[in-house]
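Here it is: the structure, laid out below.
Only one protein chain is missing from this complex, and each of the others stays in its spot.
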Amino acid sequence: MLRRMKASRIALLVTLLLAAIGLALLSRDETGDAEPELPTLHRGLSSDPESIDPHKARSVQAAEVLRDIGEGLVAYSATGELVGAAAESWSISDDGLNYTFKIRPEARWSNGDAVTAEHFVFSMRRLVDPATAAFYAQAIAAIVNAEAIIASEMAPSDLGVEVIENNALVITLERPTPYLLSLLTHPSTFPVHPGSVAEHGTAFTRPENLLSNGAYTLDAWEPGSVLKLSRNEQYWNNAETSIEAVNYHVLTQEMTELNRYRAGEIDVTGSIPPDSFEQVREQYGDEMHIAPYLGVYYYGYNLTKPPFAGNSALRQALSMAIDRETLVEKVTGRGEAPAYSWVPPGVDNYDPRRLSYADMTQDERNAAARRLYRDAGYNEDRPAQFELRYNTSDTQQRIALAVQSMWRDVLGVETTLINEEFQVLLANMREAEITQVFRSSWIGDYNDAHTFLSILQTGSPANMPRFANDEYDDLMRRAAEQTDPLARRLYLEEAERVLLGEHAVIPLYFFVSKHLVSPRVQGWGDNVLDYHYSQHLSLATD
Amino acid sequence: MSAVGRTWRRVRQNRVIVISGGLLTAVVFIAVIGPMVSPNDYLQTDFGNILQSPSFAGMHLFGTDDLGRDLFVRTLLGVQVTIIVALVASAVSLVIGVLYGAVAGFAGGRVDAIMMRFVDTLYALPFIFFVILLMVAFERNFFLIFVAIGAVNWLDMARIVRGQTLSLREREFVQAAQLTGVSFARIILRHIAPNLIGMVVVYVTLTIPQAILVESFLSFLGLGIQEPQTSLGALIDAGVNQMEGALWMLLIPATLLALILLCFNFIGDALRDVFDSRRSR
Partner (left out) sequence: MLRYALLRLLGAIPTLLLVIVLAFLMVHAAPGGPFDDERVLPPEIEANIAQAYQLDQPLPKQFFNYMSGLLRGDMGPSYRYRDHTVSELIGNAFPVSLKLGAMAMLLAVVVGVGTGTLAALRKDSLLDRLVMTLAMTGISIPVFVIAPVLVLLFAVKLQWLPAGWSGSEGAARFLLPAISLALPQIAYIARLTRASMIDVLSSDFVRTARAQGLGTQAIVRFHALKPAMLPVLSYMGPAIAAILTGSVVVEEIFGIPGLGQFFVRGALNRDYTLVLGIVVFYATLVILLNLVVDILYGVIDPRIRQR
């Protein structure tokens, strides 16, 4: 008893000790100096960037921050047009294989150094260098020797980019790539300062070392919490930058982000929670920005195994039995558009093909679906049975439940829902052994139909359904050879028609970007790539 | 009347135990009968009727959720799942804890010291971390949830059992058994275990609420029970998101959860009183 008392006393002592340390720490640096705060834009970010090194980042969130602190050869203007950024002008050879960019003479790094063509060459070589282990190295796969370098068969210095006189560089391509300019707005092609990399090694990304050639510099990064940016005075277009400072708040929970927006702590949210959508629309209707986004949400079939291998009637039946309108209105309900194509609307120079039954009513589709279902060899006594896999998330769950319900009600299909953690689902999809129907999506990397159609070519690593159709591959190959944009477009559209005819996938809806933008933020322009450079925005002064 | 009989009578006469026990039984009863009686099932979605408040229309006594599914049946099924998880998890920690504690207490000396040192270290390790790792490593297998929660909860049980075993070991009847050559295992089973039952029972009623809360935490993190199955924790988590638009989605499962937890807590406290005063006699 005595011993127990002493032990308890000691436990209390230790507890109080820890509490005292904790509170001492608390009072020391939590008193917060009353530093006059610059007018700051507060943006919500749904996860930390993996890295602020443009070659080591990959996520959409990282790209958002990188677009503020860096700049590539070209960029999008506030109205969504492709304009020169670090490059003041460019020219393309007739065969479409050589792009010459003239670097802007007034382009500067945040330490005053000029941005030169050499910096871009250095950076692109670094991107494909196997030692960098860059996620997006294949973004510039079209450049001569890029793929060989990535596979360690050639040296980075063999990359088809070269400096020429007058601070210009030439990019030589293996094959004509009409979407190259759009690709060059992607942060993986942004330059890094060679001197800085040489001097600091991997520590060149630390906020105190990082040099920026974009509108803002990175002042601080508290992982899991916030990234603080402030104006880069040396930026060539600094005179046009209105906002002094930008804070990106890392908020992984959508509800938390919404609460902070409502409390006035965030000016722009990265998303809107699906469960509160109606309430948000009622309360903040004018502040909501919903716009088409370059992404498609789909259910894929595993085409290498039964019951879907070789059974296009079943595949079509299932696709028809889904009421996409109800799905987007009631289940996802955030302004998404039902998808009857593979390529989303709004893509440059492209007119998506549509599924044959896009114009039928749902009742007509259901009837046709039932016929096809029977043709496929199934009926009430012998229902189709398979597994539907999706990753843990409220939205995916709701959609899966809804689709399961629709298939059961219309056709009598027995679907087993399997909710897997994202990593697990990914692993399963890649192996394509146990998957049957699975949920997936694809977000475009650049504004061209190719980014959507290319992933379903035979052998593409992102070809989760394992679609392998000779006609499709052939059409895609021919499209890649065209220099005439119109001819290329016709081949691509034909390829999409083949894809849709085979019902290799069930496109469900097209993504939308959803943001809450506070009325005090001006200059917000919705666009299909969801690029919102902070330098195009301004804060209304009260 | 035997000691067991006396104890049982005291339990029966304790008002708190009777009322709490009665409530729990009622809840379980409704949870089992309800879904059988209701015309709805837990799967059926109905997009024309989402987020309906409770009413008699369509027998949606607890309303519908954001997919139009009947909440009456879903909630009751959630109660079933929650209680099963709690019971099995407690059973797991019971078995592991009692065995471990009894062995340590009985062996004494260095074996005991080592075993308890291990427990001491594990004790303050954030067990939630290991549960999370377990769930992540083994893909949220339904069965595994019980094992995971139970396996990290056995420490308290082991400690108590070991303490009791140590003191019992010194008692005459055990020493007598040892002298007459009864085997180690037999001594534990026939002599020590029955004396532990009191403590153990109290303990189980207190670990059950813990297990329930851990399961609800896991559901919050997305690592708990999988759809379309549900638990009270999962229902509450979904309810929190609809708090402003459909308050019943939160209130009903939260109230039920609170009720269940409270009943177990009350029973545990009362049992502790019963057994404590029995021992001190």
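A and B are the chain letters, set down in written order, and residue numbers restart from 1 in every chain.
Criterion: a contact is a pair of C-beta atoms (placed from the backbone, for glycine too) under 8 Å apart; a residue touches a chain by one contact, two chains touch by 3 or more.
Everything numeric in this text was worked out from a predicted model, so none of it was measured.
Shown as candidates are A:265, A:278 or A:375; the residue that touches the absent chain is A:265.
For the chain left out of this panel, the touching residue among A:66, A:250, A:449 or A:537 is A:250.
Check A:133, A:239 or A:486 against the missing chain and you find that the one touching it is A:133. Considering the full assembly, B:137 is the residue among B:36, B:57, B:137 or B:179 that touches the omitted chain. In the full complex, chain B makes contact with the omitted chain through residues 113-114, 117-118, 120-130, 132-134, 136-139, 156, 209, 213-214, 216-217, 220-221, 233, 236-237, 240, 243-244, 250, 254, 257-259, 261-262, 265. Interface residues of chain A facing the missing partner chain: 3-15, 18-23, 25-27, 30-33, 42, 48, 50-53, 56, 58, 130-131, 133-135, 137-138, 147, 150-152, 202, 205-206, 221-226, 247, 249-253, 255-256, 259-260, 262-266, 421-424, 426-428, 430, 440-443, 461-462, 464.
Simple rule for what comes next: only the chains that are shown with their structure count from here on.
Separation between the centroids of chain A and chain B, computed from CA atoms only, is 43 Å. Partner chain A is touched in their complex by these residues of chain B: 43-45, 47, 50, 66-67, 136, 139-140, 222-223, 226-228, 238, 240-242, 244-245.
Contact residues on chain A toward chain B in their complex (touch as defined above): 255, 273, 275-276, 278-279, 326, 330-331, 392-394, 397-398, 400-402, 404-405, 417-421, 424.
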